[in-house]
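A single protein chain has been omitted; all remaining protein chains appear in their positions.
Note that the chains are named A and B in the order they appear, and that numbering of residues resets to 1 at the start of each chain.
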Amino acid sequence: MKSSYIPMTKQQQEAMLSAVGVKSLDELFSAIPEKLRLKEDLNLPKPLSEHELKKHMHTLAQKNSDTCENSCFLGAGVYDHIIPSAVQHIISRQEFYTAYTPYQPEISQGVLQSIFEYQTMISELTGMDAANASLYDGATALYEAVLLASRFNGRKEVLVARSVNPEYRKALYSVLKYSGITIKEVDFNKEENDPAGKSGTVNLEQLEGKLSKDTAAIAIQSPNFFGILEDIKAISQKAKEIGALLIAVCDPISLGMFESPGALGADIAVGEAQPLGNPMNFGGPLLGYFAVKSPLTRRMPGRIAGETTDSQGRRGFVLTLQAREQHIRREKATSNICTNQALCALAAVSYLSLMGKEGLKEVATQCINKSVYTYQSLLENRQVSRVFDAPFFREFVVKPKIKPSVLNEALLAEKIIGGYDLTAEYPELEGCWLVAVTEKRSREEIDYFVDKVNLMCREGL
Amino acid sequence: MEIREGLYYSKDHEWVRVEGNRAYVGITDYAQDSLGSIVYVELPTEGKELSKGDVLGVVESVKAASDIFSPISGTVVEVNQALADNPELINESPYENHIAVLSFEKADELKELLSPAQYEDLTKGE
Partner (left out) sequence: MMRDERLIFEKSVEGRIGYSLPENDVPEVELESFYPVELLRETAPEIPEVSEVDVIRHYTNLSKRNYGVDSGFYPLGSCTMKYNPKINEDIASMEGLAQMHPLQGPQSAQGNLEILYNMDKYLSEILGMERVTLQPAAGAHGEMTGLMIIKAYHMHRNDSKRVKIIVPDSSHGTNPASAALAGFEVVHIPSDERGCVDIKALEDILDDTVAGLMLTNPNTLGLFEEDILKISEMVHGCGGLLYYDGANMNAIMGMARPGDMGFDIAHVNLHKTFSTPHGGGGPGSGPIGVVKELVPFLPVPVIEKVNDRYILDYDRPLSIGKVKSFYGNFGVILRAYSYIRTMGAQGLKVASQAAVLNANYIRKKLEDLYEIPYNRICMHEFVLSAQKQAKNGVTALDIAKNLLDEGIHPPTIYFPLIVHEAMMIEPTETESPETLDNFIDIMRQLAIKAQEDPESLKNAPRTTYVSRLDEVKAARTPVLRWKK
């Protein structure tokens, strides 16, 4: 079989076999015991030419209904933001996307400098001293942060707010199961106005009650899974009092508007940077970011780019602090991570460069304006009711008159992807709906959404 | 490779200088040479109690990170803070720059360490 990806011709193959000193290709595989050699071809579909493959993929795409076809009011950790055209062009440059990890820095200054710029921007947004070159996603960044904290202070307990993204908590439980670290959960205030303006936020009394000399870290999310902002400062004070680290999971778009976790006293900031120039990709690849205050710099997992000079005194960049990584430290490494999400980080730094400080603020502003407008419009019609009363960013919880699962199915027929049904993850929030509204939603789309919701709730389904 | 007289040595390339019941611990010339330019030293905290063989600290270069194993049991009473800002001091004078000082009781453990001659044999083989 000939392939456009395999240049060797039959003639050349003969010559090469001769040069190697074997009579056949089979002879090259003689080290494999006869018993193990496959006698038949693998059972895979027949190969497709480019044209046929495109048609096949098109057929598959038709079985999907994507966010270009539908207006998306779903968030829950991954968001439908506007991505500037230029981003795709930058990450499509072959010198970036077909390049290997920059272990040979002299021919990798492109990747290394862009990582350095990315690290700088993440540090700026989070108010931290240093950031790494990326981790797989927000969930894995969180468990890496917890592991770091426990190794740093030797303590074996972590307090995690229930208002942290459920996917993150599940990964945390799974990965930490045999680590010797105990996970304790802290609940959120449930009742509206109890305390006033704070329902949906972490229950500080409960938090205090669960802290001990064995607490390595407290992990909270702000805006939390319900879209609600937490009092990072108050929680950081409680962490400091007991000598625990504070891990804050923060959305990067929100950091264009709100005070940084670093300024509010967090020791580690992690989260999902997909909203920065990366499509939702059906859940991956995403972009985990990781940033710390300086005492923790050398303990950061993953790759890190650093500035230095070459033999002629010119500025250049290298992967640094590598001695802590798996390829050198092996079982004592800060983490096992090797490949990270470099191209997604390039998309993020391109996005931030294009948006600039003004654009980022404008995106955050429109997310606020549009989500608040949607919230108020929905409540006005009284077919959905309030659940929490604390201020939110980009996402909010309401309780519609009909079940979210039923509502979502009907909305899909109207080309709307509805919010997240909280019932499964939060039994006490049965029938509650987490709705996200980004700058990408126009007033028209929002009004249409609100009208449909009202109609469906009023008429019952 | 310099091997100094009057010191005890461990198989893991640490040296020990005893003054009363205080033991100064560092890494040998052979060790610093193998590591290359040292970029960072993770120092132990004062007051830490160590058994023989426990990890006392870590010495990092660009291409390696080596655990320092405590050659004897004891309590860390002093660390060489100068190494925090100038880790390269170990490359320059490995025997003048200890990493930590331990107060110890089990003098017997010293007998288990190597003499300069024994250490020389060890490093010749490597």
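By definition in this document, a contact is a pair of C-beta atoms (placed from the backbone, for glycine too) under 8 Å apart; a residue touches a chain by one contact, two chains touch by 3 or more.
None of these values were measured; they are calculated from a predicted model.
S.K.: Which one touches the absent chain: A:Ala217, A:Cys344 or A:Val384?
M.R.: Per the contact definition at the top, the residue touching the missing chain is A:Cys344.
S.K.: Who touches the missing chain here, A:Leu321, A:Leu378 or A:Leu429?
M.R.: Residue touching the chain left out of view: A:Leu321.
S.K.: Which one touches the absent chain: A:Val202, A:Ala273 or A:Ala305?
M.R.: In the full complex, the listed residue that touches the missing chain is A:Ala305.
S.K.: Under the stated touch rule, tell me which residues of chain B contact the chain that is not displayed.
M.R.: Listed in rising order, the touching residues are 36-37, 39-40, 60-63, 87-88.
In this text, only the chains that are shown with their structure count from here on.
S.K.: Express in whole angstrom the distance between the two chain centres, defined as the mean CA positions of chain A and chain B.
M.R.: Centre-to-centre distance between chain A and chain B: 43 Å.
S.K.: Inside the complex, what are the residues of chain A that reach chain B?
M.R.: 298, 322-324, 328-329, 332
S.K.: Tell me, which parts of chain B touch chain A in their complex?
M.R.: For chain B paired with chain A, touching residues are 39-40, 42, 60-65, 67.
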